[in-house]
Every structure is written in structure tokens, then in C-alpha cells.
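All protein chains of the complex are present and in place, except for one that has been dropped.
Think of it as A and B in the order they're written, each chain with its own count starting at 1.
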Amino acid sequence: MSIQELGVDQQVKVEMITCVIDGFEITVPKGTLVIRAAEKLGIQIPRFCDHPLLAPAGACRQCLVDIEINGRAFPKPQASCTIPVENGMVVKTQLTSPAADKAQKGIMELLLINHPLDCPVCDKGGECPLQNQAMSNGRAESRFEGVKRTFEKPVAISSQVLLDRERCVLCARCTRFSEQIAGDPFITLNERGALQQVGIYEEEPFDSYYSGNTVQICPVGALTGTSYRFRARPFDLVSTNSACEHCASGCAMRTDVRRGKTLRRLAGEDAEVNEEWNCDKGRWAFKYEVAKNRIKNPMIRDSSGQLQEVSWPEALAAAANGLKNSRSGVLVGGRVTIEDAYGYSKFARLALNTNNIDFRARLHSQEELEFLATTSTNATYKDIDNADHVVLIGFEPEDESPIVFLRIYKQVQKRSIKLTTIAPYASRGSEKLKANLIKSASGNEVSAISSLSGLTGKSVVLVGERISETKGGLSSIIKLVSDTGAKLGWIPRRAGEKGAITAGALPNLLPGNRLVSNSSARVDLAAAWSVDSLPSEIGLSTEEMIDSDLQALLIGGVDPMDISPEAKVKLAKKFIISLEIRQSDITDIASVVLPVAPVVEKSGSFMDWQGKVRRFEAAVDQTLNRSDVRILSMLADEIGKPINLPTVNSAWVEFESIGSWDGEVSTMKLLVGAGNKSVNNDEAIISSWRNLLDKGSLQDGEENLAGTARKSKVVISQSRARTLNVGDGDLVRVSNNYGAVTLACQISDIDESSIWLPRNSINSQLIRNLGVVSNSVVKVAKA
Amino acid sequence: MSKLTPVLSANWDQKDSFTLEAYKRNGGYTAITKALSMKPDEVIQTVKDSGLRGRGGAGFPTGNKWGFIPQGDNKEHYFVVNADESEPGTCKDTPLLMASPHVLIEGVIIGSFAIRANHAFIYIRGEVTHVVRRVQQAIEDAYKAGFLGKNILGKGFDLDLVLHVGAGAYICGEETALLDSLEGFRGQPRLRPPFPAIAGLYAKPTVVNNVESVASVPAIINNGVAWFTAMGTEKSKGFTLYSLSGHVNNPGQFEAPLGITLRELLEISGGIRTGHKLKFWTPGGSSTPIFTDAHLDVPLDYEGVSAAGSILGTKALQIFDETTCIVRAVLRWTEFYKHESCGKCTPCREGTWWLVQVLKDLESGRGSEADLDKLLDLCDNIMGRSFCALADGAASPIISSLKYFRQEYLDHLAAGKCPFDPMTATLFESVGVK
Partner (left out) sequence: MAYTTAQLSIMDSIINRYPRKRSAIMPLLHFVQSIDGYVTNEGIELIGQKLELATAEVTAVSTFYTQYKSKPVGEYHVGICTNTLCAVMGGDAIFESIKEHLDIENDGVTTDGKVSVEHIECNAACDYAPVVMVNWEFYDNQTVQSTRDLVDAARAGNPPAPTRGPNKLRTWKENSAVLAGISDGLANEGVQAGEPTLSGLKKAKGGA
């Protein structure tokens, strides 16, 4: 166990303990368990229930060793996973103690008496701790001649996880994970004795956002992923360390590929980021890569209006023609790598000679633009680990950055830290965090923010991108952190947004935090790029570009329905060049379509919400590594204004070399909030966010995952329910001039003037259905 | 003259012994007056000086347990009575509570006062409805009489006592499993340390004592340390309830000084079932290695039984005569441990599953002598390997029976069946039994 895992401030001096294991002396921090100390010596004590991130259980008894302290021996072997080292302790493992060896072999024999011999058809076979340790620490033959325990199998405990109770060794890793780490005790140990078994309550499946971790930490083949079942043998897979493209949490990942096809993704290990966990979206949402509508070749729209596949030179020429001599701009999207964002940024400035570039493919504001260009955020996961108080503003970590949620939950569990959220109601995530809720209608958060008190330099304020939907929101947050010294984290939903800022994919910002408005910064960058000058006029934002009379737009991964219902119509009037993985609303109206690679087929880097770079390599070998930046570089050549970024690596090297601006910085002009909206009895202020699992396009094609998404519901207050004369689960209709949504209601302690709906879930795709997502008055009626 | 010393059982023959009136009539609730006038630490010291040891099986000094509770820690303390009497053969707390629940309540008041607890619980097993009624009624009556609640006897001491009824789980007699159960979890044992004295109920300092231990305290307070230590042996002081059951002419509760022998108890009670002779017995429940007729003169105190290779346990003397098949007896106990294993740890959960299968085969005469060695090796792989002592208890009867009756196991194998007629061990004639 490292010092950091002990949760001790680095300033605090950690007491060191020296003990002897199998004749070797070792010194480790106080509190280190014997099994961990042995690991440090390279001594592997077999184990099943032990997991470094779960509280010790001592249940499987596989790790028994002989221990004496200052010459006094324990009368019986001890579980090394539960005992911390002490000075004067002498440990003998199976390597040096025949008694420990016999004890371990005895336990292994017992574990196997009821375990089926189905390794050849078990997904875990070949990477199974039981199989491996039975070979290394078990008897050659079992003496069991009796009847094995049998259960019905497999049991689907959710649409994405299958349970085989016969294989289970009851180590309780899965149940402890669900309770201790995820706060979702939906699977438990049931029954007793030899009939004890993992199970769910029959009416409530294991629909935790984090359920996949239990499959990963199961030391046998008892829990398996539905989508991966019987798909591969582990030794046929090629594993590549990768990074998750689904959000800004920054998870390290491992991608396993067989013959060019991704078969599964696992959580990677990074103590400073995701520890060893990830969310189910990160784990299981990768089928979009191989979706039927994948674009394989470049396309040009022909005279009849149909897209036709063409050669790359033809497509690039058409794109260059459309851009040359046009007033144009670039929409980057929020899912790009740093390298790609840098490519777009440089392309806009050099190839198009404009600052019309914006990565924000979602609702955004001028206030946010200034905030992003001028504010350096400084919070990290470690700050959460040490926080006295975490404040969430416009941010639902469980839905919008699930690993951030796990980190906060860990501290709520461990140190009962204070958690405050400013939201219309306490979401399930907030309830798990025992949050102090400051009820606030969407758009009215400013007064709640100014009411916050008691923050210190050890407090952490975590802000979601949604706060840009509230006028004055970000301004009041800047005031809050400058008044209190609290750490600030801005946590966008998408994986590419932080990197896009640092790469200058904004109309007022150049790479390396150089403000467009700062002439020395422009000169500095122009020199680095070996050009005479850079455009000096602040560019247009995404919304402005869509609304403007720009003739041509180069568009990365953007869904117009994330911005406004009219966006597609407006964009259709322009010359659109779309860089896309799959057919989309944008490719439907594009004049030129250029295929680019999904994450598994390319290399690159994301920047997580902390600002930490998450590099990854292509998981699928023999790919063209067709990252956006390579296409942009070719296109710039075609235009005749090269950006010289022929490879992902060259983009990274150049981006790093230009460094960050260390000259003068400016601060943003703070805005005041708007007044609270008032509503009539039959009206409400709508608020929403995206559930983690929803209609997001990167989740396409994975039905098992979709099966665990939370049901769409409209949340209303008790008094509204009385007014409407509805009970829990009754249908409620939410409407405005644009359209309507009808959903079952959930009566909850929500701000009286508000209702809440999921932003992009089944039967509740708000921009599509209502044209608004927040901060707007709608009619509410019994359906 | 009889060696018996009825103290707890002294008034059980009064028809209304369980009522508050009867208890008071017989001098009840006078010890609290005395104890609540003492300093809490003096009460602890008195119990320490008496040498009273836990009557639930482990024999840990009760006063020391109380003394472990940290004082002045500004935390709530809890006093919990273990009334989950479930060890096979053990049947002393249940009749005590049916006949005299107030003596326990008085003990609880004194114990809670001593450890500065304002909340106490009695965790009683759920399969004894009428005992639950009696204890519940006694608590209500004690509240009404001002012995529980606020400002008891005007001494400024507050105590709430809650009866918590279990639901069928032997493991909840293990004190940490009991605490988990009382907190509303599955009754599985907890990792120790921390021990309950530091982090017990709701992670607060907690004492868990057996019914008989707590019920013995009022008499110690009233009669003094010297009175108590005059009974018993050097390290096992005082009186205790011995529960005689099985093939004896007069089964039942016999309260005697620690150190009495089975021979003496049999002489007093009326001996082995007439016409039969002692074959084997348990000194303290099924988890304690069995004894035979060679152990009739073992002093039944903590040290004496231990020196003879077993454990005093709950002093549950289950007596079996020569009509009883040792393999059948051991199989039944093993099935019990399998049924009651909580499932948490491998050796107990899987081991008892396996042991039952091996013993079933042996009882029906299947197997070979090598299976006996396998059985012993299995016990060796289970005993001392498990999370709590339940599995040790499962191995005990097997190991000890093979020590004394190996030949009888072999006789089963030679005969290819059990050589015993079970009806000869039965207390009644075979009425229409197949």
C-alpha cells in the first residue's frame, strides 16, 4: 500500500515498520498488510478475497501464513490479507513454512470441491486467478469424491452481467465493490453456509453504472459480461493500454483486440486517476466503431444530391475548393484528441486565416468563452482526496463524470467529508453522497452560489459545463473561489474539451493559452509557426457560426441536435466538409465527407478534467491511424497553406514545443445573474442533464449496456403532484410551443418551480422534443 | 450432603417466580441499590475481584471485559447480553429467562452502570416465543417500577433496555456476528481487531456478556466477593449451572460450584439411564471434544476440562449410553455445523459440506480405513484455518470421536452398515415407526 493509498498528507511523517518475510527484511509504512509487504519482496501469496482497494475481508483464507512476533508464534496460520506488519514480525509464507503451504493447499482443495471443471468453456480460463493459483498452490489431485453443489446457471443479474453461482468462490469482491466503492448494494450475499450465493433482489437488477468492475475483479468466471461471453480466449487477444474517449474523467483503459476487432475493454490502473475502476459506458460502449454506418471512404455529394465514394485526392480537392476564397470556420466537436484539436486550431488560423473555431458542440455562452480563455482551474483528484468540503455546481458526477463520483464517494465513506450540491433536486448520486442540497431552479443558481459559506483552501468546487446555461453562473464561481481560496475544477462531459482549450480550439484563444486579443501572444505563436502574422480578430462561436453567413464550415464530430433544433437546417445552407467516423446528421448535409478513425484505431492523447494528459496507442494494429490531424494536414497542403502535421506524433511534438504562454494574462469581466423566473401554477422551469447511459451516439450498438440505463422519468414536487392529481409513476405531459414530452413522473423533493427530465434519453430527447433543455418555462399537465 | 448451590435457580420452584413481585419478594432489585451507590469503577473492581468468568463458553473474566471499555471517551457505550443460546446441548439460559428474567435485568442495570452505558440490548434467539414474552414483560415491568428509564432509583443513571429477537442463526452467538446482526446485517463474524470493547455496536465501545454471567452479578454485589470466591476452584470461582441431558434418569439444571465432577453430578441426579452405562459425553456442548467414562472424575472447571483435552464451554453435559452410535452422533453434529455455517469463509463453508458427505458414507458402512485418515486430515485443514471458531467446533467431535472410538468407525465399514439399532437409544417404544 502506498502512502497515498493511506490517505495521508505527504507532509505527515509516516512511521516505518521493519519485518522479515521468508528471511528477507523489508521496511514498509505502518499499516501495510503482510500480503502487500510480501508483494514488495516479489513474494506472491495466493489470494481471492483480497483486493487492495477493498476493505480486508479475510474470507477466503487462501493467504494463510505463519507469523511470529518477537519470538512468539501465533498458534495457527493467519490470513496475511488482514494483518498489518509489526516491528519484530517474522512471516513465513508457503515458500518457507510447510505448515503455511499445507494450510494453503488445504484451502485450495476446499475451494475446488464445489467448483465445476468447466475451464475449457469458461471465459475466465487462461486468465483465471483460481486456475492459476490452483496450479501454483494447490494439490495435484482432489480427494473429493462427493456430490458438487449445483445451481441454475447462468443467471442474468442485469442485461449486461451474467452470474454463474457454481463457479463462485464467495470471495465477496463483487458485493464489497458494489457497496463500498460504487454505493450500489444491488448485489448481495444471500442465503447462508454452503448455500450462500451472490444474488439480486428478484425485482431489481444489478443496474449500477459501475457493474462491469465486478466482472473484472471476479477472481473466477462467476461474473461475466454478456457481450463478451464465449467470444474469445484471453490468449488470442492482443492488449493495448488505452484511454477512455467517453468523458473527462480520464480513465486508463486496456483494449483487447482479436483479428482487428475490439472484443472488450477493461479498466486500466492509474492510482492518480481511476485507481482500478471505470464505468460501464467506458467498458462496454465501443460497438459504435464497427457500426454498419461506418464511413470507409471519402465521399462527395454529386449533382443529384447523393454522396458518392471518391478517391482521397478527389475529395481533398473538392474540400479545398469549397474552402478557398470562402468566409469559413471550423466546428471541432468535444471528442477530439489534443493532437487533433491542435490540428483544427492551426488549420483554422493558417489554412483558413480565421479565428472562427469553436469546440463547443453543446449549449454555450460568451461568458463561458471568456471563462475558458482566462481561467486556470487547479483542482485534481488528489484535492478531492484531501478536501474538507466538495461543492458541485451544475454538475452531476455520477452521470457526467463517473470516476469523479467514485472519488468523492470514497471520501464521503472514509472521512464523511461535507458535500454540497446546487441543483433542483437531489439525484440518486447526490443521495449516495449524502449531499447537502441547495435547491435551485435551473438559471437561478447565482443566488445559491453566493449563499455558500464555510469554504476553505482545502475545499474543492467542481463545476460542470451546464453552468454556462445560467447567466452570471461562472462569474459568481470565480468570485467564490477567489474569495475563499477553494480549488476549482471545471469538468466538461466530453473527453476532448479540456484538450481543445489547451490546443486553442476557441475563437478567442490560440494554442498554449495565448489570447487572440494579446498581440505579443500572437507574435509569439506566429514565430513558432513560421508565419508572418495570425488573424487578430476574435472569431465566432459555434452558435454564431451556424447563424452567420459564413459560406463554408469544416466540421469534426458534431451533432447539431446538441446545439439547437434549427442548427441542421441552417448548416444545410453552407458548404460543409465533415470529418466523421459514421454517417451522421452532418454527413447527411455535407458536400464532402472525409472518414476518420475511432479511438481504437488511432493514437493520441486526451486531457482529463485535471489537465492530465492521457496518451494512448492504436489498439487495432495495421490501421492507417487516420486521426483527424492527418487529414487536416493533407487538406491544408491541398489548399496550399500547409500546417505540416503529417502524423499524430508530429502534432504532439510541435504542440509540446510551443509551450504555454507565460506572459501577461487577463481576467474576465464578471457578469451578474439574471433575476429568477416566475411561473404560474401549471408551468415549471425545466431543468435537465444527461444520464450516463442514454441516447448518446457513442453508445450505439450496445443493447446489453442500454438495458441498464435508468428509466426516463419526469421529476416533480409533491405539491405539483397534488395540483396535477397524479401519483408516483403516473404519466405527466411537459410541453411548450415547440413540442411535448410525456413521461412517468417521480415525486421528489424538487424545487417547487422546477421539473427535471433526462436531456437525451428514450422518449426524452429535449432539444429534439422541446427545443430547450434548461432555464425555460414549460407547461406541465397530467397526461 | 449435596454439593449443589442453588443461587440463580433458588426460587425457580415458586409458581410466579418470573414476576417482578416474586423477584422482589425474594430479595430482587436490592443489588442495584447497592451498586448504584458505588462508583462504577468499584463495581467493575468487585466483579474483577470475584473472578467471575464468562459462562457462555469462552470463560473470559467478566470484570476484565468491563474494564476494557475506555472511559471519558465521550462516546456512547453499549451493554449487550448474548441470549442467543444455541450450542447443541446448551439449555441453561432459556429456562433461567423463563423462570427468572428479572435477575438478568438487574444484572444488566449493574453492568451498564459500571461501563457507563445508557443503552443495553438483550439479543435473544427467536425460536423461544414464550421466553420472549417473559423477558419482554419483565422489561416493561422494570420500566414501570423505575428500574429502567430515566434517573434510576434517583441516582441520576439513565438506562434503556431493548429486547432484540433473533431469527434462527447459531452463528449469532459469536459476539461480533451478534453485533452485526443487531445492527441489521447478516450475522457474520467481524474481523478483529478492533474488538467490541473498542468498536462494538455501531462502532462504539461495547460489552457482550452471556446471560448467566450477567445474572450472576447481582448475587455477587449483594453477598460479596468472599462469598463468591468461597465456591469453586482456584481459578474458576463461584457457582454455575450444569445442564444434564440425554441418557440419564433425571436430566435438568444443576447449580453447583465450579469443579464438581460428572461422577458427582450423576450420583446427585440419579445416574445414567437405568440398565445402561455411560459411553461418551460432552463437557460443554457439541463444540467441545467429547469425553468418555474415563473422564468421570475430571473437575468440571475451566482448567480441569482443559487439562483433560476438552473445553468447559457451556457446561452442557450431554450424556450418551452404550446404545448410541458414535458415528451417527457425530454426523448429526456435523450436519448441524454445515447448516449453521455462515458461509463467509472457505474452510467452514466448504469443509462442513464435505465432512457431512464423508461421514454419511462412513455411517452407512461405505469407504475404507484410509477414509478415516482423510477425514482427520480434512479436520486438520479446517481446524484453526477458519474466520471464527465455528469450524473448530465442527472438527472437535470428529477428531475426538476418532481418538476414542476409531474401532467403532471400522466396525461400520466391516459390517457395511451401521451396527446399531437406533430404537434402542430412543426413550420411547417404537410406535408405528417404519
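Basically, a contact is a pair of C-beta atoms (placed from the backbone, for glycine too) under 8 Å apart; a residue touches a chain by one contact, two chains touch by 3 or more.
The structure displayed is predicted, hence computed values, not measured ones.
**Student:** Could you tell which one of B:55, B:102, B:134 or B:276 touches the chain left off the display?
**Tutor:** B:134
**Student:** Which candidate, B:298, B:316, B:372 or B:395, sits in contact with the chain we can't see?
**Tutor:** Checking the options B:298, B:316, B:372 or B:395, the one contacting the hidden chain is B:316.
**Student:** From the listed residues A:44, A:190 or A:239, report the one that touches the chain absent from this view.
**Tutor:** Candidates A:44, A:190 or A:239; residue touching the omitted chain: A:190.
**Student:** When the complex is taken as a whole, what residues of chain B touch the one chain not shown?
**Tutor:** Counting over the whole complex, chain B touches the hidden chain at residues 2, 4-6, 9-10, 12-19, 76, 85-91, 93-95, 98-99, 119, 125-130, 132-134, 136-138, 140, 162-170, 181-187, 202, 242-247, 250-256, 268-269, 286, 316, 318, 320, 324, 328-330, 332-333, 336, 339-340, 342, 422-423, 425-428, 430-434.
**Student:** For chain A, which residues reach the chain that was dropped from this view?
**Tutor:** Interface with the chain not displayed, on the chain A side: 184-192, 199-204.
The definition used in the following text is that only the chains that are shown with their structure count from here on.
**Student:** Could you state the distance in Å from the CA-based centre of chain A to that of chain B?
**Tutor:** 54
**Student:** Mind listing the chain A positions that touch chain B in their complex?
**Tutor:** Listed in rising order, the residues of chain A that touch chain B are 56-62, 64, 75-77, 82, 102-103, 106-107, 109-111, 113-114, 143-144, 146-147, 149, 169-170, 172, 189, 191-196.
**Student:** Enumerate the contact residues on chain B facing chain A in the complex.
**Tutor:** Going by the criterion above, the answer is residues 169, 186, 191, 338-347, 349-354, 357-358, 374, 380-382, 384-387.
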